[in-house]
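In this view, the complex is presented without one of its protein chains, the others remaining in place.
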Amino acid sequence: MGRQAARMNVNGKSYARVIDARLTLADFLRHEINLTGTHVGCEHGVCGACTVLVDGRTARSCLMFAVQANGCEVTTVEGLTPEGKLSVLQQAFIDNHGLQCGFCTPGMLITLTELLRDTPDPSEQEVREALTGNLCRCTGYAGIVAAALDAARRLRDADKQETT
Amino acid sequence: MKPAPFDYHAPRQLKEAAELLAKLPNAKVLAGGQSLVPMMNFRYVIVDHLVDLNGLDELRGIVVGDGRLRIGAMTRQRDIETSPEIQRLCPLMAEALRHVGHRQTRNRGTIGGSLAHADPAAELPAVCAAHDAIVHVASVRGIRQIAFHEFGSGFMATSLAPDEMIAAIDLQLWRQGHGYGFHEFARRQGDFALAGAVALLDIGADNVVRRAGLTLFGIATSPVRVEAAEARLTGQPLDASAIRAASAAARQTEPISDIHASGEYRRHLAQVLSSRALNDAAQRAGVQA
Partner (left out) sequence: MGAKHFGARVTRLEDPALLAGRGRFVDDVKLPGALHACFVRSPHAHAKLVSIDSKVALIMPGVHAVITAADLPDSMRTRRLPLLLPNPALATTKTQHPLARDEVCYVGQAVAVVIADTRYIAEDAAAAMIVQYDVLPAISDCRTAAEDNAPHVHGDLSSNVAASFRMAYGDTDAAFADAAHVFTEGLWQHRGGGMAMETRAVLASHDPASDLLTVWSGTQTPHLGRQALADLLDRDLQSIRMIAPDVGGGFGPKAIFYPEEAVIPAAALKVARPVKWIEDRREHFLCATQERDQYWEMSIAVDDDAQILGVRGRMLHDTGAYVPWGIVMPYIASTTVPGPYVVPAYQLDTTVMLTNKVPTTPVRGAGRPQAVFAMERLLDRVARELNIDRTEVRRRNLIQPEQMPYEVGLLFRDGKPLVYDSGDYPRVQEKALELADYDGFRERRRAALDEGRFIGIGIANYVEGTGLGPFEGVTVRVLASGKIVVATGATNQGQGTRTTLSQIIAEQTGCRLDDIVMTIGDTGAIAQGVGAFASRQAVNAGSSALVAGQAVRKQLVALAARTLDVPESEIDLDDGQATSRRGNKPSIGFGDLARLAQGIPGVSLPAGQAAGLEHTAYYTPSQAAYCSGTHVVEVQVDAMTGGVKILRYTVAHDAGRVINPLIVDGQVQGGVAHGIGNALLEWMQYDANAQPLTTSFADYMLPMATDVPTCAIAHVEIVNPLNPLGVKGAGEGGTIPAPAAIISAIEDALTPFGVHFAETPLTPERIVAAMRAAGAYERLFAA
């Protein structure tokens, strides 16, 4: 039953595979193309550990089948990491103790990437509301919220410097 | 929690999708997947064929018509939330969407999917009930219309035949300047509501209510228009005692009971949230009740 072709770009690189139709996008990323940064925490769309960007929008990859991403541009946490260093957001997580076990972290980074792109100057409440789709059991969220606000400020400052 | 095996179909046109649904046994449509795929992962739902509607561009979009808004069934909740037409003509819908799940689920979730799934606590069916929505349903037999109050048929059930799918929803708009109120009580942000109330008020001169709408969700198996409350409000000046009486009428709605909330608590919430929604609607319509 149901072998299908899946063809998509992940982090700018193109992949083509023949897979089971029921293979979730999360499992495709983790096991078919070995990008294990995206994590699976619940498989029913609540915890957000599996969050990726599909054509620039956050999506729970445990609730998509890989074949649904045919022709799409998928971004995972590996795609948020510049070669050989860390992004402003990732550095802000380090400076603000935004992670402990690290399991929810890739999903947090993806969600915050979308937020900061669309809302460069979010309030604390806006950050918290944006994060309700990502559960964390370790940090109590304080470090994650602080990291998001810190990164937003740093990115805005960098933008200002670029335009002056 | 991996789904059972299925054959996957990705039609590009409505006609093709309808034919697939008609001829394939044990087939289901896949819209946003935010409700269906968890059930498939739990194996609560086992399908032999999955018909993916995400390629059907013709089912997407928001079109302003004469006194109505037509929303394609596959329009993403996020796109409805940010639509200028929605914010201008149906602000209640925009307000309700802020409570629907989370950004990630709204990015993929669709209005058609929410209506077809028919969770009693879902916000979008309530907004549709409040606006006397018309549901356009497609199959190999063509398109038929179902008035929203005839669309639900029990707990998480609709009057859709197994080979039918929602194509579009028409919201009947209220007069520009109408007041609206939306209140729900959920345990956490984005959770399904334990109870919710949607109020619409069209208020004329001398604060007399020309038209009133009060819809409850999360209380019964599908959204309920509280006709007794609407009757009590219509044609009368709007004041605090009218709102109190209307809210007390809301309490009479027969509630469901489950591990999240008892019937008694839902009745209580029906009254409390109706009052808050009506007060907000009054304020937005320019009346201090």
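The first chain written gets the first letter, and so on, giving A and B; residue counts start at 1 in each chain.
Just so it is clear, a residue touches a chain if its C-beta (ideal position, glycine included) is under 8 Å from a C-beta of that chain, and two chains touch if they have at least 3 such contacts.
All values derive from a computational prediction rather than experimental measurement.
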Touching residue (missing chain; options A:13, A:97, A:117 or A:156): A:97
Option touching the unshown chain, where A:43, A:114 or A:150 are the choices: A:43
On chain B, residues whose C-beta touches the chain left out of the figure: 1-2, 4-5, 38, 42-43, 185, 187-192, 244, 259-262, 265, 268-269, 271-273
On chain A, residues whose C-beta touches the chain left out of the figure: 20, 22-23, 30, 34-44, 46-47, 49, 76-78, 81, 86, 90, 93-95, 97, 99-106, 109, 127-129, 131-132, 134-146
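Definition applied: only the chains that are shown with their structure count from here on.
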Mean-CA-position distance for chain B and chain A (Å): 30
Partner chain B, residues of chain A touching it in the complex: 1-2, 4, 20-22, 24, 43-45, 48, 51, 57-60, 62-65, 67-68, 70, 111, 114-115, 129-130, 132-133
Chain A-touching residues of chain B, taken from the complex the two chains share: 1-8, 10, 30, 33-34, 37-38, 41-42, 50, 52, 54, 78, 101-105, 107-108, 188-190
